[in-house]
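Removed from the display is one protein chain of the complex; every other protein chain stays in position.
Our next item is chain A:
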Amino acid sequence: MTGKKAEGVDRVVMRDIRKRYGMVDALRGVTLRVGPGEVIGLVGDNAAGKSTLMKVLAGAVVPDSGEIVFDGQTVSFATPRDARELGIEMVYQDLALCDDIDVAGNLFLGREPRKAGGLLLDIAQMHKDARRHLDALNIRIPLTDIPVGGLSGGQRQAVAIARAVTFGPKLLILDEPTAALAVAEVETVLELIKTVSAQGVSVILITHRLQDLFRVCDRLCVMYEGTLRADLDAKATSLERLVSEIVAHDQIENDRTGHDKTEGARR
């Protein structure tokens, strides 16, 4: 496999994952492994199955068949909570914030600090912690008590990522985290990814911004029509090569090179 971080136990291995929606084969047997602290770039054209695969890993979609091994244990997720309890956090493409709830409330949604024996929300504590977490991540949102619906796109994305990072995940999945961000905010997110992976957190990054991938990723996994088409070493791959894999340009001259390429669908 690919070099430096492959030794030891894999953080997660997804084996032969399949998912069908009616007539559509969203996933046709995908195998993917991620090591501890590894940053994987998951790329592919629209409808290649990237988001569906990641939703399976985050417990939001239950696969028809296949196996997930997390830290050496075979696991199955019925709900996002199951995945989250193991330390898998996902930031979704469509933000997944509640517009009517304030910044602090969104940051802690589903695990609010409580008082009075768990009966009441500890709202003061929530705002204090939110301030601390946002500052620690260099996210500039002056007020934690305004509804998220009133924030800019970049601020909203920052809140969504902060929510995922705050609770010390082992595996962080980012689905198009930089798509709607200003340049400076993209830098913040990329720095954030480097910081968390240095702490041993595995990161899977889905993005269409290919230039971002080469800056933070260890490996690049290319999906095509529900299969894993290529598994590339980011350091040894050119942008041209990556693009041609994404568009499946070299289907015929498949075995042209590729010491760093595996046929991802089978193991």
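We adopt the following convention: contacts are C-beta pairs under 8 Å (C-beta built on N, C-alpha and C of every residue); 3 or more make two chains touch, one makes a residue touch a chain; residues count from 1.
Basically, contacts and distances are computed from a predicted model.
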TODO: Would you kindly match the missing chain to its UniProt protein name, picking from "3-oxoacyl-[acyl-carrier protein] reductase", "Sulfurtransferase", "Aspartyl/glutamyl-tRNA(Asn/Gln) amidotransferase subunit B" or "ABC transporter permease"?
DONE: "ABC transporter permease"
Task: Candidate in contact with the missing chain, chosen from A:A60, A:V75, A:A179 or A:L210 - done: A:A60
Open item on the list: Tell me which of A:D64, A:D100, A:D135 or A:E187 is the one touching the absent chain.
Closed with: A:D100
Task: Options A:P36, A:G66, A:G87 or A:P147, residue touching the unrepresented chain - done: A:P147
TODO: Provide the residue numbers of chain A that touch the chain removed from this figure.
DONE: 58, 60, 79-81, 84, 90, 92, 95-101, 105, 109-112, 114, 119-121, 123, 142-143, 145-147, 149-150
